[in-house]
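To start, I am sharing the structure in question, which I have written as structure tokens.
Yeah, one chain of the complex is gone here, protein chain that is, but the others are all in their spots.
Order of writing sets the labels: A and B. Residues in every chain begin at 1.
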Amino acid sequence: MGAAPVADALAERAYEPVIGLEIHVQLSTRTKMFCGCELSFGEQPNTRTCPVCLGLPGTLPVTNAEAVHFGLMIGMALGCEPAPRSIFHRKNYFYPDLPKGYQISQYDIPLARDGRLGDIRIHRVHLEEDAAKLVHAGASGRIHGAEASAVDFNRGGTPLVEIVTEPDVRSAAQAAEWLRLLRVTLRQLGVSDVNMEEGSLRCDANVSIRPAGEATLGTKTELKNMNSFRFLERGVNAEVARQEELLREGGAVTQETLHFDPRTGALSPLRSKEEAHDYRYFPEPDLVPIAPTEEMLERARSALPELPAQRAERLESDMGLVPDTARLLAFRSDLGDFFERAAAARVGDDSKAIANWIVGELVANIGDADPADTKLEPESLAALVGMVREGTVAGSAAKDVLTTLVAEGGDPAEIVEAENLGAAGGDELARVVDQAMADQADAVEKIRAGNDKATGAVMGAVMRATEGRADGAEVQRLIRERL
Amino acid sequence: MTGDLLDLTAAQAGQRVRAGELSASDLFEAWRERAATDSLNAYRWVADAPPPEIAAGAPLGGVPVAIKDLFCTEGVPSAAGSRILEGYLPPYTATAVEQLAQAGAPMLGKTNMDEFAMGSSNENSGFGPVMNPWDESRVPGGSSGGSAAAVAAGLAPWAIGTDTGGSIRQPAALCGIVGLKPTYGSISRYGMIAFASSLDQAGPLTRDVTDCALLFRHMVGRDPLDSTSTGLPEEVRLPDQERLDGLRFGVPPELTRGGVDPGVAAVFEQSLRHIEELGGTLEEVSLPHSDQGISAYYVIAPAEASANLARFDGVRYGLRAEAGDLASMYEDTREHGFGDEVKRRIMLGTYALSSGYYDAYYGRAQRVRTKIAEDFRSAFERVDLIVTPTSPTVAFGLGERTDDPLAMYLSDFCTVPMPLAGIPAISIPGGLSDELPVGIQLAGPAFSENRILEAAYALEQAIGFDGSGARG
Partner (left out) sequence: MIDRDQVLHVARLARLRLTDEEVERMTGELSTILDHIEKISELDLDDVAPTSHVVAMENVLRPDEPRPSLPREGALGQAPDTDGVGFRVPSPGA
């Protein structure tokens, strides 16, 4: 206990992370943002280029209407107000993957602003073009003794929507959770492949910390390249910890851009440029403003499907599902769709049971696959769940039936019949119980003496005899009856 | 035949072809031979093969056209007067050039110019200056100096150029020919190597107003490849009016008094008399912000240029200086590839956009631009056209002004306000001063090209300028 009291106080002081996210979404239009080249999906390098996206002298950009449409859809889905008139700017900097020496992007007047998704406010949504890809050629590709790289312009000019949140996120886990919500929302909109590994969804985080309860913002750092939910969580946690340690040691956070290395989990500052960034934004004179007409807005509005957050709410309130199950079904729209078809196939109130079967047994069975791609029909699942409720098939046997349905399809009742999986009952079961109690006389004595655990031995014998087709509760009842 | 041809305007030659009196290929061949005799450094490249078959009845009759080197032409050198693009062969052709070829005006050659269209004398070409055919010790003006000199010297029947702050009108004036800067947007910019995107506009340089209207008619059009192109709302008419009755001409003191040489002023006064004789009326109109026009122009144009020229980085085309690392590759390439004037403007534009200076320079210049457009709007409530000298001086001596960039910039004051407002203006020869041509400029509201061409035609008939002196 030799430490100075001040240091103690600092060490004990609780910090609160303040996190804002910047997400880049590659839009799944057919063609690029400003030219007619088709988007590239792993084609040979430099086979999806034209004079415009190579930045050849004299060429001019022309905005892709579908990209604007997708941008408006995203803006609306995130509860933003579309700008009555937005413009493009040029963001000037030199880099080999930037053919014109500037990126066409929206700046002070974005396509849409001021929205909300879940508990996080959206600052802005804007359109821009993606950079090309710089491939490091390695030791063999040297130019004049220095390392060489090669530029592939296939990706250059792919339409991007950038979504910037307000700094409302308070933990790494919340960041990852929210990003999942965003991803499933975008997937539901059908505007992007939203694949983080392939880079169609990219997330940067602005991270600062401040003493808990204070309103001021600390100095923030920008974390780049966290191309999975896990990396995002690890990266932000690492940065929060680094900043806390810095402050606790009496240091200060400096504003910088950090690169997250997923292999080591380390954060390293990006090579600082010779001079501070000065992007010299100015209005792009080659393009005219976007002023969405009522027709454009209506088209975007009517293209909006029910969004996952809304669906989860509806599944909870209308179908009585518990929140976790509702979210799971809503966030995996394939499961949600399958659920709603199965639930509709049933007159009785099996919705909750069907939901539980889907998020439990079915997901255990098929993993990430779309249930609609299996042989299982929603009506069959509903029928099977009904049979379990009615006691005509035991739960454990029903799992085997589900496995058969997934692999081969068919009618659950016929499978139960054919495989003799029907619940043992009536005289058959009574006879089996009688026999088991006769065989397990010792156990029966113990039960009579008040040792309930001894029921297990009788139960085991019954199950062995019926090959698991007996309903446990029914067997219990029959045993009690015979005591 | 060459001698004959020289006396024909392009429209007349085209008519003869369509009438079957002349074959398009003979015509092309004759002009090709003529162009090959260029001793003014007006051409950078001359066609070395006959053009593809001209469709019978093509409206331009196969009369070949000289193309400013700023236009990209597929497989043909297109260097924009810059060493950084020396040897560059574009994989596509500019829309305007393509349209002219379709209409029956095949490309005769590519003409020399100030590097990236930055200059008023053609001395900024990376490939040596062009000489003025009226006096080879003098400049032809710029930046479309090669096109202007070629037409004036009879090395081309007609030509196209581009105008950002006067680059068609001023060389037309200094070479004694007609040059039209159309309304911004009327001709596609696709394939025109960009200098200042919000100002650049292509246009014709021709021997007379009729040729100008004819060539212009086939350059206009809305182009899906240029978001800012509008085309013209009405077809371009070939002018035939010989009177100016009822037309009101505004004379702005700001563009006609201070700084205009007495010889130029005298020719200008004479033109005003012609206007009155033809039934037009004259009225003083004020363009109070044109003083600031030069300042706004020399912020906006370099700012846009600084971004437009960023693509010349040695990666995908053009010159590359071999250097060890990426930063040196960029800097050495651009240091070696760009000439002094281009560097000066890139510096000026980069500075005007840089953090802390944007509002003071670029932001204010854009507001001045608004004021200049308002000046014109209120002037055109009172008059139909504005008339000024095109250039305050006649052609000056080669090397005379190269040491004083500001003086060179200031000499653009008559031509700079119109592109800032996006409005059309034509320069026609008004007469000679000291044996050198003087240009008269007529400007009108946006899309008033037909009115401008009619008035220019009537005035041209009255002036009766004889340009044969330059055609040797």
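Here, contacts are C-beta pairs under 8 Å (C-beta built on N, C-alpha and C of every residue); 3 or more make two chains touch, one makes a residue touch a chain.
Treat the numbers as computed from the prediction; the structure is a model and nothing was measured.
Colleague: Considering the full assembly, with which of the depicted chains is the omitted chain in contact?
Modeller: Checking the complete complex, the chain left out touches A, B.
Colleague: Taking the full complex into account, find the residue in B:Gln12, B:Thr228, B:Gln270 or B:Asn450 that is in contact with the omitted chain.
Modeller: That would be B:Thr228, which touches the missing chain.
Colleague: Which candidate, A:Val151, A:Ala238, A:Met437 or A:Ala454, sits in contact with the chain we can't see?
Modeller: With A:Val151, A:Ala238, A:Met437 or A:Ala454 as choices, the missing chain is touched by A:Val151.
Colleague: Looking at the whole complex, which of B:Gly165, B:Gly250 or B:Gly318 touches the chain that is not displayed?
Modeller: Checking the options B:Gly165, B:Gly250 or B:Gly318, the one contacting the hidden chain is B:Gly318.
Colleague: Pick from B:Glu29, B:Glu136 or B:Glu331: which residue touches the chain that isn't shown?
Modeller: With B:Glu29, B:Glu136 or B:Glu331 as choices, the missing chain is touched by B:Glu331.
Colleague: Of the residues A:Asp278, A:Glu379, A:Asp400 or A:Glu474, I need the one that contacts the missing chain.
Modeller: Result: among the candidates, A:Asp278 touches the missing chain.
Colleague: Since one chain isn't shown, list which residues of chain A touch it in the complete complex.
Modeller: Residues of chain A in touch with the missing chain: 29-31, 35-38, 44-51, 54, 62-68, 85, 87, 94-96, 134-137, 141, 143-144, 146-153, 271, 274-275, 278, 280, 282-283, 285, 287-293, 296.
Colleague: Suppose we count only contacts with the excluded chain; which residues of chain B make the list?
Modeller: Per the touch rule, chain B residues meeting the hidden chain are 88-91, 184-185, 198, 224, 227-228, 230, 289, 291-292, 294-296, 298-299, 306, 310, 313-320, 323-332, 334-335, 338, 343-344, 346-348, 350-351, 354, 360-361, 363-371, 373, 405-406, 409-410, 421-422, 446.
Heads up, the rule we're going with is that only the chains that are shown with their structure count from here on.
Colleague: I'd like the Å distance between the centres of chain A and chain B, where a centre is the mean of that chain's Cα atoms.
Modeller: Roughly 57 Å separates the two chain centres.
Colleague: Touching residues of chain A toward chain B in the complex: what are they?
Modeller: 51, 54-63, 90, 92, 94, 96, 99-102, 143-146, 151, 274, 278, 280-282, 285-288
Colleague: Could you pull out which chain B residues touch chain A in their complex?
Modeller: Residue positions touching the partner: 71-72, 78, 80, 85, 88, 90-92, 94, 189-194, 196-198, 224-228, 303-304, 306-307, 309-313, 315-317, 322-327, 330, 350, 353-355, 358, 362.
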